[in-house]
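Mind looking over this structure? Questions follow.
One chain of protein is taken out of this complex; the other chains stay put.
Chain naming follows the written order as A and B, and within any one chain the residues start at number 1.
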Amino acid sequence: MPTSGSGDYHPGPVAIQPGGHGDPHAVHHPKLQHHFDDMAQQAEASTLGMWVFLVTEIMFFGGLFMAYIVYRYASPLGFEEASHELNLYLGAINTAVLICSSLTMALAVRAAQTNQSRGTQVGFLLVTMLFGFGFLGIKAYEYWEKFHVGHVPGPYFVWDGQYPHAAEQFYSLYFAMTGLHALHMIVGISIMTYITIMAWRRTYDAEYYTPVEVAGLYWHFVDIVWIFLFPLLYLIGGHY
Amino acid sequence: MSGHVAPKGLYYTIFAALIFGTFLTVVVAKIDLGSFNNIAMLAIACAKASLVVLFFMHVKWSSRLTWVVVCSGVFWLLIMFSLTMSDYMSRGWVPGTWK
Partner (left out) sequence: MDTITTTTGLNYLNNGYGLKSWLLTKDHKRIALLYLWSVTAFFALGGFFALLIRLELLTPAADLVQPETYNKLFTMHGVIMVFFFLIPSIPATLGNFLIPIMVGAKDLAFPRINLLSWYIYILGGLFTIVAAATGGIDTGWTFYVPYSTAASNSHVILAGLGVFITGFSSILTGLNFVVTVHRMRAPGLTWFRLPLFVWSHYATSLIMILGTPVIAITVLLVAVERGLHLGIFDPALGGDPILFQHLFWFYSHPAVYIMILPAMGVISEIVQAFARKNVFGYAFVAFSSLAIAIIGFLVWGHHLFVSGESTYAGLIFSILSFLVAIPSAVKVFNWTATIYKGSVSFESPMLYVFGFIGLFTIGGLTGLFLATMGLDVHVHDTYFVIAHFHYVMVGGAIMGYLGGIHYWWPKITGRMYPEGLAKFAALCVFVGFNLTFFPQFIVGYLGMPRRYAMYPEEFQVYNVLSTAGASVLGVGYLIPIIYLIWSLKNSPLAGPNPWGAKGLEWEIPSPPPTENFAVTPVVTQGTHQYAPSREVGIAH
């Protein structure tokens, strides 16, 4: 036992020093928050935090996918019949639009990583948002179409196929899943707006680009959700 | 701060693979392969998602912890799917029980 009766940490006379850092002589990056030791620790914490958040998003969407599995297992033919009424080509185009937006997002992160001009950074970010709006536009058109032909679940649901109940179930899930996804797209575009403004103010460079990277992780995740929604909703009735 | 910078060409290659995957999955869906349709489209979707995760989301160059986080998310999803379906798929196996 050491005579001090405690572990090995001896604060000494300067125990209280508000705003103090481990080494007061070190030069800090202006974007380093006070409770981190260095930029690397700050960046690692942020990306890990985003990944953990994405895991919660996986489970969040997971509940809906669970419902999809259960009801499709209950009425596979009804789901195929209902899926056949979705516009496969619009779905495929939207998939491609999102893949394009993921590419430009990855290039935007790379532009910040490699110290490229704010014009390049902002350019890639704006194109990414443009693709995002494109996706939402096509989605809105599809929704309008479904309202038009009465495929919206509820008292006004119309179905002249063999499995009206399963079809209503399918469209309940279709609107819940794509609606939640579209909500995530809107959140993603809002985040991108903020990131674009900050990029325009020359915030991001090879030293500090974590916000762009973290926003990119979120954007790619929303893309991945669609990669699964597309076949599960649009393609199961493709061979009808 | 250090982070892996991937070459631009790699991103374009991944992009091309993703577009091709989308094309392929639509083509396969048009052919009636029975239950193989499901397997094919899910396999293609998983492959596409893996490409996005590994390259666009930089997991290929990330710490082992990131791998663990990603895998645990998928693993817990599978726990939920498999145990819930173990109920639905075994309904009525015991004669006289509710299906």
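In this text, contacts are C-beta pairs under 8 Å (C-beta built on N, C-alpha and C of every residue); 3 or more make two chains touch, one makes a residue touch a chain.
Note that this is a predicted model, so its numbers are computed, not measured.
Within the complete assembly, A:M59 is the residue of A:M59, A:A140 or A:V158 that touches the hidden chain. Although one chain is not shown, part of chain A still touches it, namely residues 1, 4-20, 22, 33-35, 37, 41, 44-45, 48-49, 52-53, 55-64, 66-67, 70-71, 74, 153-155, 165, 168-169, 172-173, 175-176.
Although one chain is not displayed, chain B still touches it through residues 65, 72-73, 76, 79-80, 83-84, 86-88, 90-94, 97-98.
The rule is short, and it goes like this: only the chains that are shown with their structure count from here on.
Taking each chain's centre as the mean of its C-alpha atoms, chain A lies 16 Å from chain B. By the touch rule above, chain B contacts chain A in their complex via residues 1-3, 5-6, 8, 11-12, 14-15, 18-19, 22, 25-26, 29-33, 37-38, 41-42, 44-45, 48-49, 52-53, 55-58, 62-63, 65-66, 69-70, 72-74, 76-77, 80-81, 84-85, 88-89.
Within the complex, the chain A residues that touch chain B are 39-40, 43-44, 47-48, 51-52, 54-55, 58-59, 62-63, 65-66, 69-70, 73-74, 88, 92, 95-96, 99-100, 102-103, 105-107, 110, 113-114, 206-210, 213, 216-217, 220-221, 223-224, 227-228, 230-231, 235-236, 238-239.
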